[in-house]
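One structure coming up, written as structure tokens, with questions to follow.
As you look at this complex, bear in mind that one protein chain is not there, while each of the others sits in place.
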Amino acid sequence: MENERLNQLMERAGVRQYDCYQCGKCSGGCPMAHVMDLKPRGVMRCAQIGSLRRILESNTIWLCTGCHTCAERCPHDVDIPAVIEEMRYEAAAEGLTRRDSKVLNEVFLANIRMFGKNHEMLLAGLYNMLTLKPLQDMASLPHMYKNKLLKLLPKEPKNLTEIEALVKRAEKWRGLK
Amino acid sequence: MSVKETNDPKIIAFCCNWCTYTGADLAGLNRSHYPENVHIVRVPCSGRVNPQFILRAFRNGCDGVMVCGCHPGDCHYSTGNYFTRRRFTLMKRLLEYNGIDPGRFHARWISGSEAGKFRDTAEEVTAMVRKLGPNTRYREYARREMSADE
Amino acid sequence: MSKIGVFVCHCGTNIANTVDVERAVASARELPGVAFASEYKYMCSEPGQQMIKDAIEEYGLDRVVIASCSPRMHETTFRKMLKDTKVNPYMLEIANIREQCSWVHTDKAKATEKAIRLIRMSVAKAARDEPLFASSIPIEKRALVIGGGIAGIQAALDIADAGHEVALLEREPSIGGKMAMLDKTFPTLDCSACISTPKMVDAGAHPNIKLLTSCEVVKTEGYIGNFQVTIRRNARYVNHDICTGCGLCETKCPVKTDSEFNHGLSKRPAIYKLFPQAVPSKPVIDKNSCLKLTKGKCGVCEKVCPLGCIDYADEDREFTETFGAIVFATGYELIDWTALYGEYGGGRYPDMLTGLQFERLVNASGPTEGHIVRPSDGKEPKTVAIVKCVGSRDPKKGKSYCSRACCMYAAKHAHQILDKLPGTRVFIFYIDVRTPGKGYEEFYDQTRKDGAIYVRGRISKIYKDGDKLVCNGEDTLLGKQVKVMADMVVLETAMTPSSGIEELATMFGVARDVNDWIQEAHPKLRPVETQVGGVFLAGTCQGPRDIPDTVAHASAAAAKVVSLLNKSEMETSPMISVVRREHCCGCGACEKICPYTAITLEEIDDRVGAKRVKRPIASVNSGLCQGCGACTAACRTGAIDLLGFRNAQILEEVDALCL
Partner (left out) sequence: MRKYSYFPGCSMESTAKPYRLATEYVMGKLGIGLVEIEDWNCCGATSGHTLSEALGLALPARSLALAEKRNPELDILTGCASCYARLRLAMYKARTDERAKYIIEKTIDMPYAAAREVYNFLDVFSLPDVREGIAERVVRKLTGLKAACYYGCLNVRPAEVTGAPDRENPTSMDEIVALTGAEPVDWAFKAECCGAAHQNDAASASRALPHRILRDAQSNGAEAIVTACPMCNLNLEMRQDGYVNRTGMDRIPVFSLSELLAVAMGASAKRIALEAHYVPSAAVLARALRRKDA
């Protein structure tokens, strides 16, 4: 059951887990591996031994920056970022989204729906409020204000209803939770 | 003279001398049993098998044809069986076009050590060909030609 | 009408128990063309053979069908028997009614029917048999060994010791190959030069061995027993007939260029010996760096040479010689990792060495006299990282295969560092440790115990930080990232086939595998032969291997060469392809399909009506054709046919079955 689901996810990612021979080159070069509880190699290992749960519950899938260093260097051309992406959608569907990532994503989505664009400081501000980290990066505010780097609202696209419809339609497909 | 009306098919197997023929000999040495329907013609290499041989067999009322050789990459003559492979993918289509069920024709790779595989293949092909019934497609034609010969 | 004799064997009870032999004989008598049919308990026995001979005499038989065991058992026996009779040995067919009938069937009636059909098929084929005559080709009793590394030297010495002449060809100015560069050899740690230089000297002095250094093969024709090989001797600009190898010229030459023998770790003059123990021990001029040859000025070597050996007018010379056998001993090269591994700096950092560079560094006769120091600043390293599988086991960037020797020489390198610089920290990054060989695991074990730190994980990135080389990787056994600040990094890089192997292989019609190594005739049973008769393999041209395996492989190749050269002529199978010229349209399909380059298109004079024309037709070289028959299936007009297995013969068999 669990195995079938795992295999389905791997197939969607277009990766055969047994291509990996566990050399660790991915994890040695991963810029975020120092904080991951499961290294990229560990993700592949868990996929090999059928431990889907460990992958879904890992912080790895939320901390990956998508820089593709692992895939670039993999001797067997294993597309680990694709695996991580699939696992992320699956984890989200199960309600396993890491808290901070969830908040950021929600703020982001609200941003997009409101403006069609992403307003960096609005994003950061809202995020800080919701995660009770009011001071994160706020030291830069005076500088930004002084240099007029913060327009309070971004230029709106003309067709916000279209963006809203797009987001709605995207929800039809798997993964948007 | 005529092709016999029976459901005891005649199957001809072109086997390369180095792999499959040896494998069939080994099947004998092991006293593995397979149907009497399979008759082996020894050829130096599966690449020697001219499509003409197969067409002739079917025209004459042969019920099944096998071409067997070394595994790809193991050919005694290094590359012969690659040609076999390509040639006989086309062969299947040609047969179909001529109204011969492609299930009557089988190309298989059997090495000198695979006596068991030879036995299994012989059984499998015989069963399949038996199911398809006698090959009567060219019977009239063959009969006419043969009586003309006489 | 042919007069066929059919002889059915009981094989004791082996056949007779399942096949009604008498019925089979009776039915054979009815077949067209059969003049006589009989049976016997053991056809292969002395009286059995006599019975056949008598029948041939008595009934004037001109061809024979024997229904017995597999032709793989006794075809040669019966052919030999026929040699003493009026029947040509190839006018023989064997119906396999034991392995393919009596042994695999149980129903006697059905088995007998099948035996009758099999005999009918053989009789039909035999009716179309024609006399064939094995021809023999004379064998030139000389061997050419291509490549003067340890494989070539060993093969040449073995062949020469057996009493045959050998030409040992090497494109560098000296024989010795890679082994001459090595410092110590695993697992015994004996000095490589101490065991290889005596062999080089033996090869140089052997009365049966002719050294062809600075030489390359440019063309070859012919086949087993008679290869005509055209060889180019590249200009040396030094007359080796009078040069005594005093070395004065080398000391006076003003040019300094990278030493290829030391892999760029030191400089050499333009007139140089490859290395001090070179064989022949005489210098050559490198035309690409010599001032006289490039710019027309200098000429110092000519002035200082006491014997007047220098000849700036020397030119490349070609000559053709005949050889009965060829040995490929072309060896390997290390993969150019700098082009492939940007994450390791792509060759930007001087303190990153390949395994062979490290060998020169640690070698007492090397550029530092064996002191392990950093090329950048001459300091002794305190921390060394050894990285295995660089270019090996990496299908994406390098080669998919394992280079076989690296695990062991990595351990050796670690041992040498720990031995010469006690207290140094040595990290070996590995994926697997492979030590299949006598004393190998023990050596690895000792290296570990001596303090080499094995870290399981492939290094992801190497970059420079200050004067350290930072190696980022994962300790996969811990599941933690590791960062080693190394002073020196040794990359144990993949072996790849020598440059030029493609041209050489194509010249001789020898196949290469997917990785360009030369393909052996059979991976298990014919490891030193190629599928081209008379061309043999020694050492790493066939695939990565270490010195013991290389030497064993070379001696095996030599044994094959000797057994070939011991014959004065060779019988060739007459069952080869023939062309019916008038049917050949010259399309060349057979030429393309032939795996032995045995077919060439040759132009003939022909007539079309009254007009004289020239047109190409296929022509088969009987020395090269191995009788596979691939050409016959490719031929559109049916002009090419295989003797012994003619189209008509096989069709007769088919018809006989379907009767």
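Letters A, B and C name the chains as they come in the text, with residue numbers starting at 1 for each one.
By definition in this document, a contact is a pair of C-beta atoms (placed from the backbone, for glycine too) under 8 Å apart; a residue touches a chain by one contact, two chains touch by 3 or more.
Remember, predicted model here, so these are calculated numbers, not experimental data.
> Of the chains that are displayed, which are in contact with the missing one across the whole complex?
Looking at the complete complex, the unshown chain comes into contact with A, C.
> Of the listed residues C:Pro47, C:Gly163, C:Gly346 or C:Gly500, which contacts the missing chain in the full complex?
With C:Pro47, C:Gly163, C:Gly346 or C:Gly500 as choices, the missing chain is touched by C:Gly346.
> On chain A, where is the contact patch with the chain that was removed from view?
31-32, 34-35, 62-63, 65-69, 71-72, 79, 81, 85, 88-89, 92, 98, 100-101, 103-105, 108-109, 111-112, 116-121, 123-124, 127, 133, 136-137, 139-140, 143-144, 147-151, 154-155, 157-159, 162-163, 165-167, 169-177
> In terms of residues, what is the contact footprint of the unshown chain on chain C?
341-343, 345-346, 348, 461, 463-466
The rule is simple: only the chains that are shown with their structure count from here on.
> Pick out whichever of the two, A-C or B-C, is joined by more C-beta pairs in contact.
Between A-C and B-C, contacts are more numerous in B-C.
> Could you please state the distance in Å, as a whole number, between where the Cα atoms of chain A are centred and where those of chain B are centred?
58
> Could you tell me the distance, in whole angstrom, between the mean C-alpha positions of chain B and chain C?
So the centroids are 35 Å from each other.
> Could you work out how far the Cα centre of chain A sits from that of chain C, in whole Å?
53
> Pull out every residue in chain A that's touching 2 or more other chains.
none
> Provide the list of chain B residues touching at least two other chains, using ranges where the numbers run on.
Within chain B, no residue contacts more than one other chain.
> Enumerate the contact residues on chain B facing chain C in the complex.
1, 3, 10, 12, 17, 21-22, 24-25, 27-29, 31-34, 36, 39-45, 47-53, 56-57, 60-62, 76-80, 83, 87, 119
> List the residues on chain C that touch chain A in their complex, please.
Touching chain A: residues 343, 389, 393-398, 431, 456-461, 472-476, 479, 481-482 of chain C.
> Report the residues of chain C in contact with chain B in the complex, numbered from low to high.
Residue positions touching the partner: 70-72, 96, 98-101, 103-107, 110-111, 113-114, 117-118, 121, 511, 519, 531, 575, 593, 595-596, 626-630, 632-634, 642, 645, 647, 650-651, 653-655, 657-659.
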